[in-house]
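A protein chain is absent from this complex, but the other protein chains hold their places.
When the chains are written out, they are named A, B and C in that same order, and each has its own residue count from 1.
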């Protein structure tokens, strides 16, 4: 979706403000949001693509005026409500008012090291043949899906060159909507800054794009 | 500039909320902002393109979270400060602290009817030949100017057809920056919704575009 | 929006922060001699009581009643509209868009809030709002649904993004059952939204 998450090329947010000797967390509540967001992810109730989609569905002004942990918190509440794990009254009160719904897994402290070490690889074996190879010229499709996509607006319609073929990976446009992993070839595509922005420049932007986002040229 | 004003195609602001029996103004301060913004425009200190550019330079989050009269107020203050007509301390206090700077014209009550009736036509005679004619296929250039432009992002790189040639009009990309009116041919260009958004649709979007925004195809 | 423009007037003793800022700005401009208070009052009175969508409704009613006028409006809308006394600021270059059974027109300004003031007055809040400006070009049929209009699939929707100084006035379809109506009667059926394209003309009661 052309949601608030799709920031590339927008002007008007002001300068980047790096913080000297920045701490890992700026408040204790940030620690808690990180931890319970990861722990809820580990229950297997949704995948990472669904999490991202929940974040980008936050109303645009809220999204842009929130810190990233605030975005995580809001999206987690929405996801849990969508999945029937909690209800809005419980969020407001912080007290259980309906029985818990069983989840696939509870992440215990013992499981934490192995779970983090395993991570969530996104590559998936597939018999699908790659349409493109390194060196091929491609054009990112001009699509504006209403659902989740990882093709940023600034790349749509632009021509680039395949520089890496990563094999077949979970396709977020499908997985985010519970429609299965539908593994697709993932490529790193090199675009010239000139092609993207119409300015003379020696620079390039590389974007990881799935095959359905691309057409041959 | 790819500023906050360039809204076409963004998702996330929620539904349109028409108001039944909406009054012309919702608060008295809105009346005053309308009036003094028009009156200051009539002093000839800047043109309408410079006004629009002042509005789009408002920081993005402020812009999106403001009502339109708030945007007008903020941009007017910025323009007047830029032009040395007031200084920031005066804006804060509401009291004159430095002598007034002469302006070209003072809009008196007597002048109001004729001034409004005359308006500010933007067509300008020119010997410039039109590069395009009705029926020509054109492509909007993929440009991302750092200054003012009236070529919206959603049209850039897209192909359309000239449906009206309006003659030569003040070119905002020049006029907004005090670089003169530089009259250019203005065309209404018809784009299919399919071309713009990659979706099957019988619909079209028409955009008024100056010749420098267009290339032949 | 943080400020939705709907904070109603307060007595001078309890002005809102924005009202206070506006008051300070106006005092300053008057004190510096940049604006004439009488001109401000006249500008407000003009747009609050004289220039509004009743102007456009007269144009539409005349176009419905008088084929020669409709033809003039099609070929030179600015002149045809000036002939009724509506002219000037934000209406210098007018184009009339005639709806037909096959084509519905709808006007937006994605980049700011350009609007044909001489015929419609000042724009409503929704026209200037981010939801309308952002979605009118990518999801115009969805926007129309929010105005209670389900456009049939076989009707072409033409959206006009007012990016230059050309201003658009939609001429809605004349409602059936109004054959004998006078221009004045017809004008009463022409809503502001029908001239933006987010509404239709009213049907005779």
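FYI, a contact is a pair of C-beta atoms (placed from the backbone, for glycine too) under 8 Å apart; a residue touches a chain by one contact, two chains touch by 3 or more.
Treat the numbers as computed from the prediction; the structure is a model and nothing was measured.
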Residue among A:50, A:73, A:162 or A:214 that touches the chain left out of view: A:73
Those residues of chain A which, in the complete complex, touch the missing chain: 5-19, 22, 24-36, 38-40, 43, 48, 52, 55-56, 64-70, 73, 76-77, 85-86, 90-96, 100, 103, 106-109, 111-113, 115-123, 150-152, 154, 164, 166, 169-170, 172, 186, 188, 196-197, 202-210
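Definition applied: only the chains that are shown with their structure count from here on.
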Chain B and chain C, separation of their C-alpha mean positions in angstrom: 17
Chain centre separation in whole Å, for chain B relative to chain A (CA means): 35
Chain A, residues touching no fewer than two other chains: 2, 60-61, 144
Per-residue multi-chain contacts in chain C, two or more chains: 1, 130, 138
